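Heads up, one of the protein chains got dropped from this complex, but the rest are sitting where they should.
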């Protein structure tokens, strides 16, 4: 696969703009959760916060901070777009679909999943590089962990 | 090499008769020394005592106790014959010659050394079996150690 | 059970078996309990790794590093599957000895406060007891002696019957104070297979953890560590047709997660500052530094080889050899078997004492006939002492051993006492 296929323009753009970057809100307390994750290979880090809606069913806000490669930065940026305002159950199923994509080893996506993943489908090429899969998943790991904490915090 | 060459009749006889076997005298004190040695591979043990002459120049008595294979038993038995009554300096040079023999890997002895070693030359075949060299040297290691202790005890 | 044709195909896979020793005598290799020979496919797998995929694993992003990492983790999955556990429960070590020491040092480190509260259950102190058995290989005895010496815990042990079987009458040594029970699955001297279920039940009834020395079982019997319900288990690659330099520790996942690391260094950390370090999850937490990658790949080839033969077939083949060994030795006057005299619950590993002839001398005469057996205490001095001898000779079979091997051994053994004039006395 060519580098242009791996590093799609959408990825390079998100890596530069980083939606949701810059922590805001509370790290803990009712409906709030924060998680810190490290990729031990390279030392890349992400710290991510979520705030749930009052009824606990939606993600009211996501913000994050981190250093990392373009894959990890872009992936967390796309995450921020996808997750903000979404229902918690939807977020979980989306995260699972993204996880599947990352472990597909470059197999073609079925059109429904591709449609479902939207911008996140741009990361399909990453699945061909096992060492980079962790990069793409770093933000998502932090999100899952933060959501658990946020719902426990209630 | 045939088993008959390795296990010469002299070795089989000494293994059965074991000259000097049965501890006597003191383990320590002026002119006395004792050493305990183990062959870690098989757990074979020897405990050997020496008593020096009053002037410290001769080995007045050697006695020992131990369990082990025919090579180690016979070698310590021959040691007892050779060493009892001999001058300490002679004993040391004899021990060195025996050590050389054991590390000769089956090379032929020069006639002078063969003459010098006497009965102990019967162990020549052992040098072809590196794992058995330790057996033949077990008593001699104990002797060297006991002699050091005996002369320090003065 | 292997047919004659299958066996000769198996033997052809092991290049070393074709060699001769001592002036051209065909080799009769009966020292498999010490270390096994290796089939060509194991050698090829290692060689292929070095020639095509060698790179640092879990550390690089380039193509070779990806392939090496895949080979390494696929080996882990294969070996874990072979003993019935999950890949994340299998830690690579250099041998079984290191695996057992790893557990013992995790206890020490937890006792020194490492691993924090999560590692609480690994803390030991005066009043706590560690239980072993009199049948243990030094590898499953000395690390526990040293652990007790470091922590103030007390070492106790289960006894043996005169046939060298675990004496279940001594099971009440396991009690409220017991924190760990370490026992062998099968003795490398007597060949006796331990009643693991009874010991596990007694240990778990008092909340003690069970450490199984599976060195001699995994190469010879179908072993499912989850079904045995042990907490930890150790085994070595070189005894199961694999390369030297690789072994494994199995640990129940939640135990590995709670354990502090032992060896520390690269590839097992998360964040390192000059003053503090956080650690990766298991199994990486216990795999410090560059691992024996090529050897794990070789060991994978070994378990695949065994898997193709089928461990039931391997065990049946060896059970027949055990019977033939016992029958053969029983025919030779003045020879006493150390261990069970029947082939039930027993490996094809037969240690024996020859009346009036030291084991070293026995071994020498057998060696002269091309028969390789082990002599000495086989790293089990207390067991020998219990059975009333300082040392023994031991013939041990493997999947490639033939009935002809056994017969050649028995024939040579028959000449030992005459040669040393022991029969006459």
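So that you can tell them apart, the chains are marked A, B and C in the order they are listed, and the count of residues begins at 1 in each.
Keep this in mind: a residue touches a chain if its C-beta (ideal position, glycine included) is under 8 Å from a C-beta of that chain, and two chains touch if they have at least 3 such contacts.
Note that the structure is predicted; figures quoted are calculated from it, not measured.
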May I ask you to name the displayed chains that the omitted chain touches in the full complex? A, B, C
Filtering C:294, C:335 or C:354 for touch with the omitted chain leaves C:294
Which of C:332, C:379 or C:422 contacts the chain that the document leaves out: C:379
Looking at C:100, C:153 or C:249, which residue reaches the missing chain? C:100
At which residues does chain A meet the chain that is not included here? 2-3, 6-7, 12, 16, 41-45, 67-71, 129, 132, 135
Considering the whole complex, not just the chains shown, which residues of chain C touch the missing one? 15-16, 19, 21-22, 27, 29, 31, 34-35, 37-38, 42-43, 46-47, 50-56, 59-65, 94-98, 100-101, 105, 108-109, 112-114, 134, 137-143, 145-146, 149-150, 155, 157, 236, 238-239, 243-246, 261-267, 269, 271-277, 288-295, 360, 363-364, 366-367, 371-376, 379, 381-382, 385
Had the left-out chain been drawn, it would touch chain B at residues 38, 40-41, 43, 129-132
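As a working rule, only the chains that are shown with their structure count from here on.
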Distance in whole angstrom between the CA centres of chain A and chain C is 45
When the centre of a chain is set as the mean of its C-alpha atoms, what distance in Å lies between chain B and chain C? 38
